[in-house]
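For this depiction, one protein chain was excluded, whereas all remaining protein chains were kept in their positions.
Per-chain numbering from 1; labels A, B and C assigned in written order.
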Amino acid sequence: MTNPDPRELPELAEFRRDTRAWIAEHRPAAPSFVLPQSFLEVETREQFDYLRAWQGALYRAGLVGFDVPREYGGQGVSPERAAVVSQELTRARAPFLVNLLGLRWAGPTILAYGTEEQKRRLIPPLLAADEIWCQGFSEPGSGSDLASLTTRAEPDGAGGWRVTGHKVWTTMAHVADWMILLARTGPAKYDGLSYFLFPMKTDGVRVEPLVKMTGEGGFNQVIFDGAPMPRESLLGQEGQGWRVAMTTLAFERGVEGGRERGAEDLALVWRVADLAARARRDGAPAIDDPVLADQLVSLWIEAEAIGVSALRMRVPGLVADRPLALPLMHKLVFTELAQRATRLACQLLGTEAVLWMGDARAPDDGDWPRAFLNSYGFTIGGGTSEVQRNILGERVLGLPKSK
Amino acid sequence: MTNPDPRELPELAEFRRDTRAWIAEHRPAAPSFVLPQSFLEVETREQFDYLRAWQGALYRAGLVGFDVPREYGGQGVSPERAAVVSQELTRARAPFLVNLLGLRWAGPTILAYGTEEQKRRLIPPLLAADEIWCQGFSEPGSGSDLASLTTRAEPDGAGGWRVTGHKVWTTMAHVADWMILLARTGPAKYDGLSYFLFPMKTDGVRVEPLVKMTGEGGFNQVIFDGAPMPRESLLGQEGQGWRVAMTTLAFERGVEGGRERGAEDLALVWRVADLAARARRDGAPAIDDPVLADQLVSLWIEAEAIGVSALRMRVPGLVADRPLALPLMHKLVFTELAQRATRLACQLLGTEAVLWMGDARAPDDGDWPRAFLNSYGFTIGGGTSEVQRNILGERVLGLPKSK
Amino acid sequence: MSATTGSMSLASHLPDGLGHTGDHDLLRGTARRFLSERCPAREVRRLAGDPIGFDRALWRELAELGWTGLHLPERVGGAGLDHLSMALVLEESGRALYPGPLLASALGALAIARAASGGQAGRLLPDLAAGRVIATLALVEGSSWELDAVEAAARPVEDGYELHGEKAHVPWAQVADLLVAPFRWEGGLSMFAVPLAGPGIEIEPEVSLDSTRRLARVRFTGAHVAADARLLAGGAVLGDLLAPALAYLAAEMAGAAGAALDLTCAYARERVQFDRPIGAFQAVKHPLVDVLIAVERARSLALAAAVALDHAPDQALRAARMAKVAAEGALLFACDRAVQLHGGFGFTWDCDAHLYYKRALASAATWGDALHHRRVLAADLRRLAGYAPRSGS
Partner (left out) sequence: MSATTGSMSLASHLPDGLGHTGDHDLLRGTARRFLSERCPAREVRRLAGDPIGFDRALWRELAELGWTGLHLPERVGGAGLDHLSMALVLEESGRALYPGPLLASALGALAIARAASGGQAGRLLPDLAAGRVIATLALVEGSSWELDAVEAAARPVEDGYELHGEKAHVPWAQVADLLVAPFRWEGGLSMFAVPLAGPGIEIEPEVSLDSTRRLARVRFTGAHVAADARLLAGGAVLGDLLAPALAYLAAEMAGAAGAALDLTCAYARERVQFDRPIGAFQAVKHPLVDVLIAVERARSLALAAAVALDHAPDQALRAARMAKVAAEGALLFACDRAVQLHGGFGFTWDCDAHLYYKRALASAATWGDALHHRRVLAADLRRLAGYAPRSGS
């Protein structure tokens, strides 16, 4: 939650003032229903409509798409402005951008591998949240070992495909218009995979809700039974799917769904610090406890380091030893930090940690135990922490594959 | 450092009184030279003679060998008395028993696999420290993967063998009379190994000192160049060496070299607590620091748990779920506890941690940094912590081999 | 030298065989079998989704097995067994995540057995021992479970007392018949055994994180209780109760931790990725070994705390605090790895891991968490290390 820097360039400072004013004027009132904590838990239609309207409004105000050229509906590439919007959204504790999978994964991948036609057709409604994206990679038998997946796309004889198989943990599939789909078009483990942009509103596809351990919905399993896909669904070349998918998974951008790296982590730590100043344990303020305060300080330092690393990452001379280290470790670092921060928050609550959302006296509406349990969605989803450590060990430290 | 329990059986209480009195009367005066911290660092002749004399005196007083039948020079099996001696030695902070490798590893293995002749010949001088034992398992290329060792024992045509190869980390080889030697008698990785009792005072064997990271000596490399071994050197059957060696490595006895499980760990934690009460950090007593005190409490709890687990281990009904868990985890638990305890001790020293042994003002003669560095000898030697975790995962939790 | 002073080990205070007999084996075996048959995971799930969450028929069966009176004297209909027996049964009930007031009622009954007059005990305990009456223990007010936070008051009136105040997070108050709790009384504190019925008592179910241990707020707005609702001993009772409360809770938590570990190990043996069971990967195997170590430590200390109650009462409170610290660490760690190593499935409602995790988080917050008890133990440690703190520090 960065305050304006007095040394900020005048035009950027002006943009910040305008953005802040716009957000203050337009951010929607708190709804009567419980909002999801992240894009992983968008469950009900009313939650979805509320969040989609917010992203749409931001887009129409010119505040979404700072990593997308103007010809595809974006704002032109401007990381500085992206950072300003991110900081101001975080500062205002505004709702998140609901089409995050589109903004973060599908969009950049389409921009990298798509045809001109695919880019013009798909990117603008993605930015506006007019068309929602979900991701179909994992399967019941293929989690960490993603390339063992068995969902297959077979030619329909007319240039298109028919899809048969079973995908799981497909966040927002129940409201999605499109899916980035990794499917088998041949027997070779890696070279037999192709990457598709699958239109969800079609026959032969069934979306069934899965329930998370918090009792919330928002992710699904998707069963394909010969579901048709037109010719133009293929992204990149046939058999190139693994490489395209790795690109998707590597899109750990400085600007993630409109939030700047570091800012959100630090904001979380400060929310926990704020809780520590309010919460009482054994009748005393939690923050008085030196052991708890010491743990908070560790989180604080780690969050500040994420912000500094984001700056450092953009200076080649300061990452020359291991250029891939910071980008590849980001997901692991921030998801585990969030897990420890929310765990500490539960500790701060002392006796009151036993209350769950829905109890009128649950501190902060029960957000902390809920956020802690939901934190595992991030240490598991998008490549488990264990897989991330393999990748870092192999690609950054040059250690041999764990075969 | 257990005080007499008022409920102790009268005969045991009497034995305790006698033992305590004997130790008080006979424990040797502090020497003018620096004593090693454990059997891993016995370097000089004067250190060795001092320690050997102490074990000899204890043996002659009937205080060594409570896990050895009387016909082999022991005191008959009496875990209660062993525990008393252990507690009283710890309490008095008496020197350790120098022939530890003999008492803990060679002796029990000979008792398990040896011929009557081997037992009668070898055990009594082992208990008395008249003959010292060392261990020849590891090689430069075979550490964790011990069975890949290449030292070979070839028949000399007269019923004996000739040994050629290279062993490392052989603690006390420079003063040893005997070595428990694992050597190859055939090509099969496991079934090609045999277990020998090798007489060190012979031709064709060269002992070269290795220096530890503390600068201390005490372990060695041993180079065999056709060194002869008589027929009766073989322990167990030819080709049975791996099984016998695993028995040796599993001898994690309740009584280890005369010290009772748990008592020594707890004594270490209390020595660190005592340091915390004496040491000053930033001008204040270290133990006043709540974060340090919290860490001390964690160590305390773990040390108490080791003691309780030692009792629990002897009650089959209380370990029925996983009978091997406690015995197999003991080495891992106590070596890592000692490492953390000595690390904490270095922290307690604050600015004074920079002083090394030999500096007149080094707190406690520099014992703490030295003990901390030496603690790695135990987390690496005798099967690294990593190997211990494999064993526990496979043999106790039933997880598949990490191949 | 001061280091020797504090260093008499917990183990040295305990009998050699930990007081364990063949009867304990039988008891544990029965408990394991009974719970796996009558309270398997699907039954726990069914009750977790139920508005009340408690199966009275199951309760009656375990009362018939004698569990409700294991630790009560034979003269009031109990089995007259030791605390180790109760700890073993509670370890098994923790393994099964048994959803019912076994722990709460056992502690309520214990408070009455220890503090009541002969007449009170004779009147209340037979029904408690037989499981016909369910008790619960209410220690929390506001956000504190310590005695000096008690504000609820018992005002003397004709024929008894009038109760005012509110107790929070009372386990299973929804189904309990009798609440045992401290009230202020003429300036001091006293334990009261209050029938949970009648006017002036309001029970408001809480939405509890752990739906296998239901909680409620109990409000007293002038409820009238008879004079003998006040148990004889004063605040000391609560201090005396802390050791068994923590020891019992620790046993239950250690059991749950062991079960969470077993759950994950079973999955790690079966789930195949990269052409082998994931348990073959050290990134799975080694953390599970660390969980194992924590679980066995927790079990040892929970046993030690129960055995200390039986054989070394002056060591019991410290042992119980250590047991709670160890059990909390082990259970949270076991659950953390359970969810993470189950991967995508671990994050779903269908995987049992979350049931254990919610029990873990809620149990951690009960009767002082590890941080609290470590702070108390740190004070012990300073004293035992011969260190006299500066006043005020």
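Going forward, a contact is a pair of C-beta atoms (placed from the backbone, for glycine too) under 8 Å apart; a residue touches a chain by one contact, two chains touch by 3 or more.
Just so it is clear, the model here is predicted, and its values are computed rather than measured.
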### Query
Who touches the missing chain here, A:Val333, A:Cys346 or A:Ala362?
A:Val333
## Note on the structure
Filtering A:Pro31, A:Gly76 or A:Pro285 for touch with the omitted chain leaves A:Pro285
### Task
Decide which residue listed in B:Gly107, B:Gly143 or B:Gly165 touches the omitted chain of the complex.
B:Gly143
### Summary
Residue positions on chain C contacting the omitted chain are 281-283, 286, 392
### Query
Taking the full complex into account, what residues of chain B touch the chain not shown?
138, 141-145, 148, 168-169, 210-215, 279-283, 289, 291-292, 346-347, 349-359, 361-362, 366, 369, 372-373, 376-377, 379-381, 384-386, 389-390, 402-403
### Message
Give me the chain A residues in contact with the hidden chain, please.
### Response
1-3, 5, 80, 87, 91, 262-263, 266-267, 270-271, 273-274, 276-277, 285, 287-288, 290, 293-294, 296-298, 300-302, 304-305, 307-312, 314-315, 317-318, 320-322, 325-326, 329, 332-333, 386, 389-390, 392-394, 396-403
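Keep in mind that, in the parts below, only the chains that are shown with their structure count from here on.
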### Message
Roughly how far is chain A from chain C, centre to centre by C-alpha average, rounded to an integer in Å?
### Response
40
### Message
Show the residues in chain A shared as contacts by 2 or more other chains, in ascending order.
### Response
289, 291
### Message
Give the residues of chain C touching no fewer than two other chains, as numbers and ranges.
### Response
281, 284, 374-375
